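One protein chain is absent from this view; the other protein chains keep their places.
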Amino acid sequence: MRMLLRRLGVYAFTAWVTITVNFILPHLMPGDPIQQLIAKLTGRVTPEEIRAIKEQFGAGLDQPLYLQYLHYWGHLLQGQLGTSISLSAPVAQVLGSQIWWTIGLIGIAAVLSFVIGTFLGVVFGWTRGSRFDSVIPLATFLQSVPYYFLGTILIMAFAVHFHFFPLQNAYDQYLSPGFNTTYIWSLFRHSQLPILSIVLSSLAGWMLGMRNMMITTVAEDFVLMAVAKGLPRRRVIFHAARNAILPSVANFALAIGLLVSGSLLVEQIFNYPGVGNLLVQAVGNEDYPLLQGIFLLITFTVLGANFLADLLYYLLDPRTRTATAH
Amino acid sequence: MTEQTNILEVKDFSVNYGYGEASVRAVSDVSFTLGTSRVLGVAGESGSGKSTLVYGLTRLLRAPGVISSGDVILNIPGPDGVRSFDMLAATEEEIRSVRWTNISIVLQSALSALNPLRRIGREFDEVFRTHDKSLSKDDRKARAIELLAMVGLDANRLDRFPHELSGGQRQRVMIAMALALRPELVIMDEPTTALDVVTQREIVSELYELRKQLGFAMIFITHDLSLLVELADEIMVMYAGHIVERAVATELYNAPRHPYTLGLMNSFPPLHGQREVMTGIPGSPPDLKALPTGCTFSPRCPYAMDICREKVPPQLPLDNGTRLVACWLHEPSVGAAVPVELSKKFVSNAGGAQ
Partner (left out) sequence: MKSIQIPRSPKVLIGFGILLVFIVLTVIGPWVAPYNPSSSAFIPNLKPSWQHWLGTTTLGQDVMSQLLVGCRATMVVGFIAGFVATILSIVVGLAAGYVGGRTDEGLSLLSNVFLAIPGLPLLIVINSYLPSGEQANPLVVGLVIALTGWAWGARVLRAQTMSLRDRDFVEAARIIGESRSRIMFSEIGPNLLPILASSLLFTILYSVGVYTTLAFLGLTNVATWNWGTMLYWAQSNNAALANEWWWVGPPGIAIALVGTSLALINFGIDEFINPRLRAGGLSARRRRQLGVARRPRLGFTPVQRITTYPEISTIPVTSAEGIAQ
């Protein structure tokens, strides 16, 4: 239990750091990006909107920095993330409407790739020295391919060249969203290729890691014991795999950050709605309020996923539960 | 078991590590038989091939181990008489069927031999479930509790994880588990080495009692000869993959005839009795990749003669054939004077404590 609380403390601290960094960055940057932005926007948007930006970033309010910081927190705690410049809508509202696309797409893809990759890692680790070893160079290559590049290639191959999959968007644009089979089928069809690109790009990482751990675990005495006990091979593999999976769960923190980062760009390639697509738009339009909101959202989601992974580890490994154990 | 049968017959058994020219011989032409309910002690330093031998016999030896010669026959008593089981010709599935039912094994480190993520009870349960489908869940639990009681452990240990038990408790769990299906042969691979001396002694005497009670045969591997004297009927001493001496336990301990056995005895204090100055054996076990010519022990042997460095000694039968010694000192045609400490008459101090 202490371990979980400790992790929770780290995440709370990380959240605080993230928020503070978000606040302080525009103030630290050379050339005062906020002033430049205001200068650029003056005359193009209404004075209210300029005032809103000033309020959001504390620029030109002639307050000391710590007061601006408190101000910023006050806004945050009320759920106010400012107003998007390019979309002229509250950031919180924009994100709220788009996040579900991202959670749906990346969530499903992440789970699929973890499950399939881990399973393949178990099989390839157990059968080390067999013909299966020849998939390793391929997996290594696949692991190094940028997500957005693989997405592009898949589009070219399966949507442009062969018309197996729809090209873009989350559903056929002539449909109006609704709870009917045509719409759901369209959603399903459009999600296939993006999910496939994320799964293919991230699969190899899980697989190679799991294979290594499987090889290491199979060399343990308790696996030999399982064999000596005359257990069927299936059971022996299970004994090893159950233990080998722990480091994968422990390394989840690093992996989920990379996976989310990579997947965000896949949205853009497929013109799929969601946070990633918004991110690219925000970057292109220098929409700082939106950018900041997205950064907070992504970081908090990743922290949440990390805590879930810790929880899973805690449930999987009894040794973490005896807090007094060394 | 009216007639005296051999549970295990091993003939010219050899094990290599690796294939082709790059391979090394880790066990060379080992032959022995083990009678039903008898205890064979196998002693030697680490690297002597004693563990490789038993893992090879049970076919549990990991790659790159390869069995390169010999026969291993297991004589399994059954309702319709004794069945000969050829360990080296059997299929994987057939071997699986004799594992734990007829042969079980206890490893040196119980901590690493138990799955750290599983409760003790689940490990027992799995053994029963695999080999005896007729048992109900409650039966399996009752059997496990009964087994734990046999090694002096409380039933509540079933709910514990391995890291929650002490070293001695873990090893007792392993022993109880090894006896779960009442196998005819139990292999103990240095089961007490990782434990303190007091626990060592307790476990050895428990094993002695259990064996009397249940009548299983046992191969007990150790580098500590003094442990074997109380437990074993016969002792086999190995060096560089060869059997250098084999005799009835008390005879071997009281009057070692091979210089290596003598050295090994002097390396450990007797389990009971007074402590003496230990001399040990100078040097270290040979590199299997570059074995010396002749007797492999000759570079470390204080009695080595010219012939020892040139020719491999044959196994000489001594004491009316009850003892085998692979040493040129005892070959009459060589005409060496046998040193008094290696002669038949000599009785070592250590044996006196019996």
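As written, the chains take the letters A and B, and residue 1 is the first residue of each chain.
In this text, a contact is a pair of C-beta atoms (placed from the backbone, for glycine too) under 8 Å apart; a residue touches a chain by one contact, two chains touch by 3 or more.
Being a predicted model, the structure only gives us computed values, none of them experimental.
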| item | value |
| --- | --- |
| Visible chains in contact with the missing one | A, B |
| Which residue of A:80, A:93 or A:143 touches the chain not shown here | A:143 |
| Touch with the omitted chain, as defined above, among A:5, A:70, A:219 or A:308 | A:219 |
| Contacting the left-out chain in the complete assembly, out of A:160, A:184 or A:315 | A:160 |
| Where the missing chain touches subunit B, by residue | 14, 16, 19-20, 28-29, 55-56, 59-69, 88, 92, 95-96, 311-321, 330-333 |
| Contact footprint on subunit A, counting only the chain that is left out | 10-11, 13-14, 17-18, 21-22, 25-26, 29-31, 33, 127-131, 133, 136-137, 140-141, 143-146, 148-150, 152-153, 155-156, 160-161, 167, 212, 215-216, 218-219, 223-224, 227-228, 236, 253-254, 257-258, 260-262, 264-265, 269, 279-280, 283-284, 286, 288, 291-292, 294-295, 298-299, 302-303, 306 |
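The rule is short, and it goes like this: only the chains that are shown with their structure count from here on.
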| item | value |
| --- | --- |
| CA centroid of subunit A to CA centroid of subunit B, Å | 55 |
| Footprint of subunit A on subunit B - complex, ascending | 58, 60, 62-63, 96-101, 104-105, 107, 109, 112-117, 126-127, 130-131, 161, 163-164 |
| Touching residues (chain side subunit A, partner subunit B) in the complex | 129, 219-222, 224-232, 235, 239, 242-243, 316-319, 322, 325 |
